[in-house]
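Report on one structure; see the data block that follows.
Every protein chain but one is kept in place in this view of the complex.
Right after this comes subunit A.
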């Protein structure tokens, strides 16, 4: 019942958001595109750190690899950028296998530093790729994005400029990716493996003693989040149209902001990243004109939340009202006629 209510509200919101490129101004489409991409990254990081206990500071590696692979398939091999997005995700996932092989030997803070180092190695390596502009980067050819799958149809349908049509297509893809990601997270966390993952998070030794293999579950999460993070990275840079190693592998943009979003929203809760990304967007709108002060303010807010509201905004709220619209738990089945003694 509760799930149905949440699903209905979700569908209404999804429809409303899908209409933004049709009814809203282009600047809103561009802003919301960034918000949706950050949401996808935040959902992934939340799954990693909040549920699998893998506090990675190197997710920008997968954003950057996804983006660079999409550029390579488009510029060097003349493929459709959208095919490049998919390949970008797959290559990011492939890269996560050797990364996991080394990083999983490290624990806690060492794992965080290890993943950061990997991401920086990736940034420096892709800066050596001459065909994609080396350290100064390169731009997507205009024709490639204009002829991208769906752009022509959207132009005809909405009667807008090619640039606006590209924005609309990337926006809808980001919206779909965010919706699928949210649904996939929910289904995964409620599955057998998700239950095992939550047991591992609470007590790895006890989890092993009831048959749960912590390393296997963590590796699975690491691989799947690398795939989704790679997809999201590639999509982000279709819309941007330009790539440099520093932008694609930015620890601030693709990890620090993402951590901020998850922490203020509520780490280890599913709707936490949604709340977090909305707060982040609002703060960005309010403080964007103040330059460095903006980053200092974000940092202070992050610290304040960590000290005084450890569950984050969403986590604190559901703890207080006791109603979770996206419950991850499994209620015990009740007998048809509960005896007096068995009623809680």
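The criterion applied here is as follows: a residue touches a chain if its C-beta (ideal position, glycine included) is under 8 Å from a C-beta of that chain, and two chains touch if they have at least 3 such contacts; residues count from 1.
Methods note: contacts and distances are computed from a predicted model.
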Write down which listed name, "Cytochrome C oxidase subunit IV family protein", "ABC transporter ATP-binding protein", "NADH-quinone oxidoreductase subunit L" or "Acyl-CoA dehydrogenase", is the UniProt protein name of the chain that is not shown. "ABC transporter ATP-binding protein"
Who touches the missing chain here, A:72, A:207 or A:313? A:207
Out of A:89, A:114, A:196 or A:312, which residue would touch the omitted chain in the full complex? A:196
Counting contacts across the full complex, list the positions on subunit A that touch the omitted chain. 192, 195-196, 198-199, 201-203, 205-213, 329-333, 335, 341-344
